[in-house]
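Right, one structure below, let's go through it.
Excluded from the complex is one protein chain; the other protein chains are retained at their positions.
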Amino acid sequence: MRLHLINPNTSTGMTTRIGESASRIAAPGTRIVATQPESGPVSIEGHFDEAISAVGVTEEIAKGERDGSDAYIIACFGDPGLMAARELTRAPVLGIAEAGFHVASLISTRFSIVTTLSRTGIIAEHLLQAYGFAHHCRRIRAAEIPVLDLEDDGDAALTRVIETCRRARDEDGIGAIVLGCGGMADLRATIEEAVGIPIVEGVTAAVKLAEALVGLGLGTSKHGDLAFPRPKSFTGHFAHLSR
Amino acid sequence: MRLHLINPNTSTGMTTRIGESASRIAAPGTRIVATQPESGPVSIEGHFDEAISAVGVTEEIAKGERDGSDAYIIACFGDPGLMAARELTRAPVLGIAEAGFHVASLISTRFSIVTTLSRTGIIAEHLLQAYGFAHHCRRIRAAEIPVLDLEDDGDAALTRVIETCRRARDEDGIGAIVLGCGGMADLRATIEEAVGIPIVEGVTAAVKLAEALVGLGLGTSKHGDLAFPRPKSFTGHFAHLSR
Amino acid sequence: MRLHLINPNTSTGMTTRIGESASRIAAPGTRIVATQPESGPVSIEGHFDEAISAVGVTEEIAKGERDGSDAYIIACFGDPGLMAARELTRAPVLGIAEAGFHVASLISTRFSIVTTLSRTGIIAEHLLQAYGFAHHCRRIRAAEIPVLDLEDDGDAALTRVIETCRRARDEDGIGAIVLGCGGMADLRATIEEAVGIPIVEGVTAAVKLAEALVGLGLGTSKHGDLAFPRPKSFTGHFAHLSR
Amino acid sequence: MRLHLINPNTSTGMTTRIGESASRIAAPGTRIVATQPESGPVSIEGHFDEAISAVGVTEEIAKGERDGSDAYIIACFGDPGLMAARELTRAPVLGIAEAGFHVASLISTRFSIVTTLSRTGIIAEHLLQAYGFAHHCRRIRAAEIPVLDLEDDGDAALTRVIETCRRARDEDGIGAIVLGCGGMADLRATIEEAVGIPIVEGVTAAVKLAEALVGLGLGTSKHGDLAFPRPKSFTGHFAHLSR
Amino acid sequence: MRLHLINPNTSTGMTTRIGESASRIAAPGTRIVATQPESGPVSIEGHFDEAISAVGVTEEIAKGERDGSDAYIIACFGDPGLMAARELTRAPVLGIAEAGFHVASLISTRFSIVTTLSRTGIIAEHLLQAYGFAHHCRRIRAAEIPVLDLEDDGDAALTRVIETCRRARDEDGIGAIVLGCGGMADLRATIEEAVGIPIVEGVTAAVKLAEALVGLGLGTSKHGDLAFPRPKSFTGHFAHLSR
Partner (left out) sequence: MRLHLINPNTSTGMTTRIGESASRIAAPGTRIVATQPESGPVSIEGHFDEAISAVGVTEEIAKGERDGSDAYIIACFGDPGLMAARELTRAPVLGIAEAGFHVASLISTRFSIVTTLSRTGIIAEHLLQAYGFAHHCRRIRAAEIPVLDLEDDGDAALTRVIETCRRARDEDGIGAIVLGCGGMADLRATIEEAVGIPIVEGVTAAVKLAEALVGLGLGTSKHGDLAFPRPKSFTGHFAHLSR
C-alpha cells in the first residue's frame, strides 16, 4: 500500500525525519511517501498557522489521489484540515492527535499529553472533546519548546520533554503519555526508556492505524457528512479547485 | 465604529445582500464594510469549502487591521477560520453560528436550527458542542436547499425554509429557531412573521453582539490561547504571511 | 429604550452605584432605570437570600411591565428569578452571570470567575452547567469578601479582588476573568488596568447585550417553556399576584 | 420521627391527599405533618409559580425548625426552594423530583417521566441535568392535564396519565416511569397495576428516603455550600427574616 | 424483611463485621443475613478480583432467591456484578458505592471519596460516570491502605483514613465524604466525629436505601434491560447455571 504522510508544515527537515520514523514502523508492504505542501508555515503553533496549513494539506491529498494513495496521515498534532481531507477521498485519513488518543485509550484508562507550547493546548483540548476523549485525558502539559527547537536544539528539547513526561507519570494518575507534536516522532523509544511507562506518538500510531484500516478494506465513508465536496466554482488563487 | 463583515464565500451578490441586512440593523454610529475574499469558493457547503475559505477570511482580517476595523464578523454559518481570525486582532471577532446560538439561548430555553443542506449539519453539531450549546439545541433540520438557490430561486427556497421552521415550531419543543445560513440574513422578518415564533439570524445577531463588545471596550484576549501568532516564515503562495 | 436594571438586593447604595455604572456604558438612546425590591435581603450570599430576592425581582418586572420597560437586567451574580422573570414579559431579560459568561466566551477560549465568597461558588457552578459554559470556565475563585464590604471597605476589598484576579491570570490558563458580583460593576476598568487581561463584568455586559437584543427586535419567546404564567389564584401575601 | 411534608402550593385539598399518601407509606415511628404555605399559588405550573412558592417553602421550614422536625419533603415536582431550604436546617430535605429520580435509577437502567403539562418539562430537564440523571431519563412526556384537574376531574385525568405511561412503556426502552406531579401521590398503585411496570412516585419515594437518611443519622451538611445563611437584614414584607 | 448482605470477598471476618454494622443500623423489622461466596478472592482490589467476585455474588443472589430474600446489598465499593445480580431477582439490589453516592448527593452539593488504594480509583470513577454523579464528586483520594489492613492493623489504618478525610474536608470544597470500602462500615461514626463533616458509608447507606425500596413496594424492574436472563445452557463448572 501507498501511505501518504503529509507534514502540514513546510520544513523539509521535519518531513524527512517524520518520513523516516514512519518508514521504520511501517509493515513490509507499506510504502511511505512523505510530502509537505509547497506553500504554508514552517511550523504550526496556533490556530492561524493551522488554518493556513489546511490548504496545503488538501492540496497534498489531491496529489495523493492522482498518484493512487491508499491512505493518508496528517502529521501535525492539531490535525489541521482533517475533515476537509476526508471529504476529498475514499481512502482513510488519520490525524496524528486522533491516532495518539485512540491508541493511548486502548492501552491505558487515563493518559496525559505532553506538548510543545502551552498555547497549543487549547487545540488539543478541542480535539479531545470532539473525538470523545475528554474524560480519558487527565492533563495537557507543555514542555514550552517551540516546534523547530526540536530540530535545532534537539538535546535540550529532549531533556525538557523527558522531565515533563516524568512529572506527568508521577503526578497525573495515568497509564500512558501521548506526545503532542509530530516532530517528536523519532524520540518515542528514547523517551519511553527514560520515563518507564508507555509513550504513544502520533505519527507511528497513525501509520499502524492506517495499515489497519486499509487491511480491513475500510475507508472514509462517502455516505452523508463526508461525501465528496459538491461541485462548484472557486475564484482567484483557488480557481484551480473548481469542480 | 467600523464593523468589518466578511462573507467567506466569493459570491458578490451575497456579500451585497448580507451587507445590506447588516447595515439595516446596525446602530447609527456603526459603519458596515462588507467584503469577501478575492480567492475561494462561491459557496460553502462542507468541510473542504470551509477550510479553503478560512484563508480568505484571515486575509480579510489582515486588510481590516490595516484599515482600522473595530470588529469583525465571519458571515458563514460554519464560522470558518474563527479561531485563526481571533489570533490576528485585538478587536472582537464573531461567527454567525456562534452569534445565533448565543442570542437564541438568551430568549428561549431550547432552540432548533434550520439550515440549508443536511450535510452541513455536522458542522453545526461540532460548533454547538465546542461553544457549549449542545443541550440547548433540540434538533438541526435541513431545508435541503443549496446555498446559492437562496440567491437564484429565492421564492421556492423561502417557502421550504418556512415549512421547515413550522415543523420545528410544532414538533421540537422549542422557543426559537436559528437560521443556519448567512444567505438568509434578509429573510428573518419574513420568516418570523410566517412562523410566529422568534427567528434568530446570525448576521444580524453578530452585528449587535459586535456593537455590544465594542461598546464594552472588550476585544479578543491577547493573553494566552488567542495571542498574536508567533512570528515565522511562510513559503510559496503564502510567503507574504511571513512575520 | 427603557432598560430596567433590577438590583435584587435592597441596598440602595448598591442600586445607585450599579445604576451609574450601567448609565455610563449605555448607548445614548438607552435610559437606565435602576430599582430595587421594597422587600428582601440587603445582600445576596447564598441560596436562601436568592430565593427570597426572586420575589422582589418578579415584582420589579411587573412594575416594569406597567411602565413600559423594553428590557430587564437582574443584577446579582446568581441570576435570581431569571426564568420566572422571563415568563412575565415579552421583553428580553438578562442575568449578569449569564451576560458575563456569554461575553467572556466571545473574547477568550477559557475564563475564570472571581467572586466574593466561596460559598456562592456552587451557584455559579450550577449556572455554568445550565447555561452551557461548564467547559469554558477553568476555575471559580473567591476573594472571600462579604458583598457589602465592597460598599463599606472598598479599598481593601479591591486589593483582594485584584490579587485574586492576578493569581487567576497566572495559574489558570485563561484569557479573561468574569467578576462574580454585581457590586463590582464600577471597578471593572480599574481591575482590568491592574491585571492586564480582559475583565468582564456582568452589569455592563448585560446592558450591552440587552441593547443588542432590543436592537434585533428579539425578546423572550412566548412560545413554549417561557410563555406567560397560566392564570390562577394566589393566596395570602401573594393574593395580589392572582391572575 | 417528625417528617414535615411541605406542599408548596396552597391547595388544602392537595395537602390533605398528599399527607394521606405519605402517612400510608410511612414507617410506624414516622409522624407525617403535612402543611402548606399560607401565601402562594394554588398550583405550580411554571417558573414564576415556582419562584413565589419557594418563599412559602422556606417559611414552612422555619416553622418546622421551631417545631422540631426531623426531616422535610418539598412536595412539588420542580423541587422549588430546595437549596434554600437546605441552608435553613441540619435535617435532611428532599425534593420529590429528586427522590423520584434517585429511586427510579436504583431499580431500572433507564426511565421516563410522565408529567402534567409540557411547559413544565423544562423544569424537570434542568433538574435531571443538575442532579446527574440526564442520561438515565429517556423522555419527558406530558399528559397535558392542568395540576388541579387531578383534583377536580380525577377519572379523566387518570385515564390520560395511564395512556401516556403505556406509550412510554412501549416506545421509550425503559424499565420504570417517574410520575411528575405531587398530585399523583395516591395514584401510584393504580397506575402501576394498569401499566405493568414499576411506577415511581416522588412523595412516597421521598418519605422513605427521608426515613433512610434520618435512620443513618445524616442530615444536610453544614460544611461549605449549604451552611446556615449568613446573618443579615431583610427589608419590607421580609423584615421578619432578618437574622 | 430479609435483607441479604453479600460480602463479595471471602474474608469471613469482614463478613461478620459488615453484618454487624448493617444490623446495628437496620430497622427493627429488618433481618440482616450476611453471607459471602464460597469461592473467590479474600479481598477485592482491582478489576480482576472484581470480575471473579461477581460470580460469587450471583451465586449468593441465587441462594437468596431460594431463601426468600426481600432485598440484596453488594458490599464492595466497586459494586461487582450489580447489573448481573439485578437480572436474577425482582427484589431490589444495591451496590454500596451506588448507595454512598446517592446518599451523599442528598445531603451535600459536592462530595469527595476516600478509598483504600489509588489503583481502585478508576473503578469508582467509572461508576460515578455511569451512575450520573461525575459532577458531584470533586476528588477521589486514596489512603493507600490494602483492604485487609483495615482488618489486621486497624488503628494505623484508621489514622490514615482520618487524615485523608481531613485533607478532603479542607481542600476539596465539599460538604460530605463517601468512604470507599466496605471494610470501613463500622468506622463511620468514629471518622465523622474526628472529621466534623458528614461521612457517608456505603453499607449502612445501602441498608437504609434497601429498606426504603422494600417499603415502597418497588423492586428491580423486569421490563426491558433487567429482565430475567434468557434461558440457556452453561458448560463446565457453570453447568449448574443452565436454565
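A, B, C, D and E are the chain letters, set down in written order, and residue numbers restart from 1 in every chain.
In this section, a contact is a pair of C-beta atoms (placed from the backbone, for glycine too) under 8 Å apart; a residue touches a chain by one contact, two chains touch by 3 or more.
Treat the numbers as computed from the prediction; the structure is a model and nothing was measured.
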Can you list the shown chains that the hidden chain touches?
-> A, B, D, E
Which residue of E:19, E:41 or E:215 touches the chain not shown here = E:41
Just the residue numbers, please: which parts of subunit E touch the chain that's not shown?
-> 10, 37-43, 45-52, 54-55, 58, 81, 83-84, 86-88, 118-119, 121-122, 126, 129-130, 146, 224-227, 229-230, 232-239, 241
For subunit B, residues touching the missing partner are 118, 121-122, 129
So that we can see where the missing chain sits, which residues of subunit A does it touch?
-> 25, 27, 83, 92, 94, 98, 102-103, 105-110, 131-136, 169, 173-176, 189, 196-198, 200, 204-205, 208-209, 211-213, 215-221, 223-226
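We adopt the following convention: only the chains that are shown with their structure count from here on.
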Fewest touch steps from subunit A to subunit D?
-> 2
Min route length, chain touch network, subunit A to subunit E, equals 1
By the contact definition above, name the pair with the higher C-beta contact count: B-D or B-C.
-> B-C
Mind checking the rotation angle between the two copies, subunit A and subunit C? C-alpha superposition, nearest 5 degrees is fine.
-> 120
Which one of A-C, A-E or B-C makes the same contacts as D-E, at least in over half of the residue pairs?
-> B-C
In angstrom, rounded to a whole number, how far apart do the mean CA points of subunit C and subunit D lie?
-> 29
If you average the CA atoms of subunit C and of subunit E, how far apart do the two points sit, in angstrom?
-> 44
Multi-partner residues of subunit E (each touching 2 or more other chains) = 109-110, 135, 173
If you connect every pair of chains that touch, what shape comes out? Choose line, ring, star, complete or other.
-> other
Chain pairs in mutual contact under the definition given at the outset = A-B, A-C, A-E, B-C, B-D, C-D, C-E, D-E
